[in-house]
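To start, the structure under review is shown below, and the notes come after it.
Shown here: the complex without one of its protein chains, the others still in place.
This part shows subunit A:
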Amino acid sequence: MLLVLLAIILAMGGVMFFNKAFTPEYGLDLAGGTTVTLQPVTPNGTPPTEESLNLAVGIIRNRVNGSGISDAEVAKSGDNIVISVPGAGQEEVVKLVGTTAELRFRQVMAVAAGSPPPPAQMPTQAPTPAPSASPTATGKQNSKAPKPGQTATPSPTGSPAGRALSSALTNPSPGATQAPSDKKPAKNASPSAEPSRSAAPSAQPTAPAMDPNDPMAGVDPTGIDPAVLKQFQELDCAKDNGQGAQDDPNKQFVGCSQDAGTKYVLDKAAVTGTSIDTATAGVDQTTGEWLVQLSFKGDGPTQWSKVTTTAFNSQPPRNQVAMVLDGVVISAPVIQEPITGGRAQISGSFTQVTADELASQLKFGALPLKFKKGSIEEVSSTLGADQLRGGLIAGAIGLGLVLIYSMLYYRGLGIVSVLSLLVASVLTYQAVVILGAFAGFRLSLPHIIGLIVSIGITADSFIVYFERIRDEMKEGRRSLRTAVEVAWVRARRTILIADAVMFIAAVVLYFLAVGGVAGFAFAMGLTTLIDIAVVFMFTKPFVALLAKRKFFAKGHKLSGLDAERMSVQTSVGSKPTPQEA
């Protein structure tokens, strides 16, 4: 047990070492941070309703502090929303909170190069794959912009029902990016996938099938609103990629891809972001790319299956479904088979950060208002270093007093409590540092005080145990070694029941409360687990080890277990303890 604990401590130390994270991340009150003011923009300039502002505050709070442990704060300031995030240089947070994050799934109706391409770059000799064999290669690529991120989403474990999506969605991207998918054609659930892949020449940019000099070649105007078509002809993605454009779900829409390389005419929205149940960032198991996985709720699965069916039965390029985020087409995979089961995934040049960001934007819903960013200020801590130092010094003094007291009171056993507290402190520190580095846990002053108090509660676990040992010894009929074991059984139950109460408190508050309360509850749960770990893996084994030493077993005067101090009477017969009443 002691070795296991040592291994845990060393492993955590190793994690800290490799990530060069040795100090905890501090919260707003201790480290200061960045304050961003967002101003709502309404189409007609009227002030936003109270209701929509409150909704926006709630959504933004979830985005910046969805886990509850980042110590970020969101407040209304008149009609504006003020967001404070701990840590300096957090400007990417502006994007996270200010982005509306309206997601629409729309069937593609026409595709063309994003802007008139310079002729010099056009590969003229590009092979045009046979259309029957390769739906994906049909001209909607422009060779100018290979989009490595925008690839397909193959999954090696694609079972037709649940994971059908991954195999079904193969993004029509330039050949270069299809190389990885070539590795696993046979496993694909969709029969149509293989020909498409084998037909696509890898490692060489595919040319559009149409004449590159006529952007409208190959566009089938059937069903497209003439006004939209005109808009489409005029759109030059290089000049205006449509970011933040008005995106009415009930109208056809013209938009550009993220890199401005492709423009699309899209049908009315088939599924919207409000149908999203959950969104998580994940890694494609085959390609190792970051993507965002979605599941739909309500009408979402039906609508999703409907649009994928329609797309599947359509001719290219209408066999694609575009995912439009705030007016930009972030991905437009070819549908290889109808997708039932209500799951989808979005790929498109994501990094871990952007995938996480999009996932949290989608998960917590679109903002009811559009915002423009106001001032961005870096603010200092509200408390200043003096309070932190004061708190730490006071905590150290307090712990010192605790140590002195336990040495005086428990003598030899005091060593156990001193070491146990030390181990608990080390584990707590390590956990806080690692959570700071990986989960964005931010330590604020109340957390620190809470941690100091929790060390007192950890100490209680030893006290309960030691008092039990002394009870057993007082009964005078047990050797120290048996007393240690018998007392442990009793103490263990008490410790577990009491810690379970703390843990329930922490879990309930963590999941139900938001903001700082949730963060504090998280710290409380953490220390409770550490308490249990220390008592089970350190205190008990260590006491058992000591019990084998003569010093303790014989009840040396300084061991804290001597007969005189415990009024153990050597007379015959046992003393009734309350247990025997």
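Basically, contacts are C-beta pairs under 8 Å (C-beta built on N, C-alpha and C of every residue); 3 or more make two chains touch, one makes a residue touch a chain; residues count from 1.
Throughout what follows, contacts and distances are computed from a predicted model.
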The complex's invisible chain, by UniProt name, from "Sugar ABC transporter substrate-binding protein", "Putrescine transport system permease protein PotH", "Protein-export membrane protein SecF" or "NADH-quinone oxidoreductase": "Protein-export membrane protein SecF"
Residue touching the undisplayed chain, where the options are A:Ser52, A:Thr274 or A:Thr494: A:Thr494
Candidates A:Leu38, A:Val82, A:Leu96 or A:Ile530 - the one touching the absent chain: A:Val82
Omitted-chain contact residue, chosen from A:Glu73, A:Glu289, A:Glu357 or A:Glu472: A:Glu73
Which of A:Gly13, A:Gly58 or A:Gly341 contacts the chain that the document leaves out: A:Gly58
Of A:Leu2, A:Ala505 or A:Leu545, the one touching the omitted chain in the full complex: A:Ala505
Where the unshown chain meets subunit A, residue by residue: 29, 32, 35, 54, 57-58, 61, 73-78, 82, 84, 375, 377-384, 386-387, 390-391, 393-395, 397-399, 401-402, 405-406, 409, 444-447, 449-450, 452-453, 455-457, 459-460, 463-464, 467, 470-471, 474, 490, 493-494, 497-502, 504-506, 508-509, 511-517, 520-521, 524, 565-567, 569, 571, 573-581
